[in-house]
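Only one protein chain is missing from this complex, and each of the others stays in its spot.
On to chain A.
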Amino acid sequence: KSALTWEIIAKCSTSKARVGKLILPHGPVDTPVFMPVGTQGTLKGITPKQLEELGCQIMLNNTYHLGLKPSQELLEQIGGSHNFQNWNRNLLTDSGGFQMVSLLKLAKITEQGVEFQSPHDNESTMLLTPEHSISLQNSIGADIIMQLDDVVSSVTTGPRVEEAMDRSIRWLDRCISAHKKPDSQNLFAIIQGGLDMDLRKKCVEEMVLRDTPGYAIGGLSGGEEKDIFWRVVTLCTDLLPKNKPIYCMGIGYTEDLVVCSALGVDMYDCVFPTRTARFGNALTSKGSLNLKSVKFSKDFQPIEKDCDCVACKSYTRSYIHLQTTKETVGCHLISLHNVAYQLRLMRNIRQAIIEDRFPSFVKQTFKDFFGSEEKYPVWAINALKSVNIDLLS
């Protein structure tokens, strides 16, 4: 069962890049799409209205945080996260499992679920089962929800990787049967299998049999070799059905977004643009600027010349330098710009694919971003070459 429609409207004639129209219960999403992360039902310092004006069509919320506060009971009462945060566009929630494993030191994974120390009293143990995760996500009411998976670090090797992959398949089945709202919420499976191509292949085969509305590539961007990372991504996009959207979790750097789109990925999320804003870093097509630096104190240009976000339309780098890390306004303005930057990058990617000039767009983007060819990451050169885009020609 599925509460979405998905249509590919343009394909790159060189690479695997594609543009799609995803229709979700709270409106359309143009893909490839970057989803900003609003951990507790808000992007720090950005109002839902501002996010809408930036053209954001889908935001990610963290189930673990919303489950703690405002809590499941409250979300039920108010009718879900859309109402709670006054956001009428689409939401995606993660399963909560990854947050527990990464935030809580003593999390333990058993066949039942993820066992963790209660954040309320730090003594009793609590258990997040696939059923519990889905029940929480049903209460939150996001348009796309994620299965609970058994996450191992992407640098783990040995039998634990296979165990986690097999368990993720079993947990997917439990999530599917626990899912109470397949008419309004789309449950995505998460492909596991670490950096092992055979395990990834097996996982895809099994999960495709479950016929979920979309698929995510999980267990990556945890510090693994980038040259292996892209090979896992491209294997998954090769094997996954062409008629379903593909979401690569935790991706947000400019070069990663461009490369993964060339490999055929449709959806991304990352805390990076908003987190880095808090440290005064503004993203631009020519690399990032640390606006805390004194060299910007008399720089009266906007952050980025052609950006039409509130920060760039209204202020100079000098003004933002004055505010940044001292006043919350500085962080809000850089966050707004960074989200605008990410959304614009994705819009430009889509436009280039539609006009079938994606390869030259990729080359120009790398040239602007890295300055000179010596600075191009080798993995990106290799990845793009695998889909017939030669960065160095």
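Here, a contact is a pair of C-beta atoms (placed from the backbone, for glycine too) under 8 Å apart; a residue touches a chain by one contact, two chains touch by 3 or more; residues count from 1.
Operating definition for what follows: contacts and distances are computed from a predicted model.
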From "RBR-type E3 ubiquitin transferase", "4639_t:CDS:1", "28S ribosomal protein S7, mitochondrial" or "Methyltransferase small domain-containing protein", the hidden chain's UniProt protein name: "4639_t:CDS:1"
Sole residue of A:I78, A:L127, A:V155 or A:L392 that reaches the chain not shown, by the stated touch rule: A:I78
Touch criterion as defined above, residue of A:P32, A:G45 or A:G250 at the omitted chain: A:G45
Sole contact to the chain not displayed, among A:M197, A:L322, A:I354 or A:I381: A:L322
Absent chain, residues of chain A that touch it: 40-42, 44-45, 47, 50, 69-70, 74, 77-78, 85, 297-298, 300, 310-311, 314-316, 318-319, 321-323, 326-330, 332-333, 336
